[in-house]
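Omission of a single protein chain aside, the complex is shown with its protein chains in their original locations.
Coming up: subunit A.
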Amino acid sequence: MPRIDSKTISQATKFSRFLPWLLRASRGSIVEAKKELRWIKSELPRSKWERACQARHRLVPLQYILGSQPFAHDLTIKCRPNVLIPRNDTEDWCVELEQILCDIRKPLKALDVCSGSGCISLSLVSSRAKFSHVYGIDVSRDALELANENLRINSHQLQRSNPKCIMKYVRGDILNEKLSEILGTGAKSWDIIVSNPPYITVDELASSSLEKSVKLYEPMLALEGDLEFYDELVKLTIEAQARAFVFELGNIRQAKRVAELLHLKDSSWIFGIRRDSGGIRNVIGWKRDSEFTSLDKLCHEQLQ
């Protein structure tokens, strides 16, 4: 954490007595701090400004302080401790994915594994792409409760784009349960699996690559994970008889693992990876000759 010089602090004080509190989280950038102050002022009642700014000084995520994060087109995703905050990087691929899926006429069945706040599944259903069933699975009760709240508060947007889609969030532990144990008879015949599982390795957790605010305030259950999750996601994809998937990830090993395992089971899969400004972000797969071949538009590179 760079130290903030006294000149910046006095400049901030001149603008507003609240602003200096916000400098730490914005790494000394007055421009960023001013934006946060404007958001705090426009979204919270005056009586809460002071405590909000002080909380931000302790690096509490702004999304927990304000209680929400906008996502995709016009969703409001409620946020609170114990559930991961939706990321801009996730929003990016969700929006790109929707634009590809909306060319497919038949309403799709999609599974959102490790659904957390529900942001991915909710953004899909609120898009122009067509869905008949979208289920989310998560092990955390807090996450499920929040996803259901988010389903309710965004029902208008969901109704507008996919009025007939059946959505629900189901509790399940993908490391210890098969899909048939989680969904019963409904485990088969899904079209596409999307997932943003915990992918930060133990080594990374110990290093400085993790933002302090994440480490201090977001749930470890949502962050810490590695190949074991991708192994299970592959099994689940096979069990669900899906023909396509998009997984978010943090490194190339995870992408390669998915491609290797799935290729062993069925050589008709094609794989690609997608990058963003932070580096590799997704592994994507589809069955040759399926309706999902246009997913190659999401990919920056083929895998294998």
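By definition in this document, a contact is a pair of C-beta atoms (placed from the backbone, for glycine too) under 8 Å apart; a residue touches a chain by one contact, two chains touch by 3 or more; residues count from 1.
The rule is short, and it goes like this: contacts and distances are computed from a predicted model.
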{"item": "The complex's invisible chain, by UniProt name, from \"N-acetyltransferase\", \"UBC core domain-containing protein\", \"Peptide chain release factor 1, mitochondrial\" or \"RBR-type E3 ubiquitin transferase\"", "value": "\"Peptide chain release factor 1, mitochondrial\""}
{"item": "Which of A:Gln63, A:Ser117 or A:Thr237 contacts the chain that the document leaves out", "value": "A:Gln63"}
{"item": "Contact with the hidden chain (one of A:Tyr135, A:Tyr169 or A:Tyr199)", "value": "A:Tyr199"}
{"item": "Chain not shown: contacting residue from A:Asp89, A:Asp142, A:Glu177 or A:Glu239", "value": "A:Asp89"}
{"item": "Touching residues on subunit A - with respect to the absent chain", "value": "11-12, 14-15, 25, 27, 30, 32, 34-36, 39, 61-63, 69-73, 84-85, 87-92, 95, 196, 198-200, 204, 209-211, 213-214, 218, 222-223, 248, 250, 276-279, 281"}
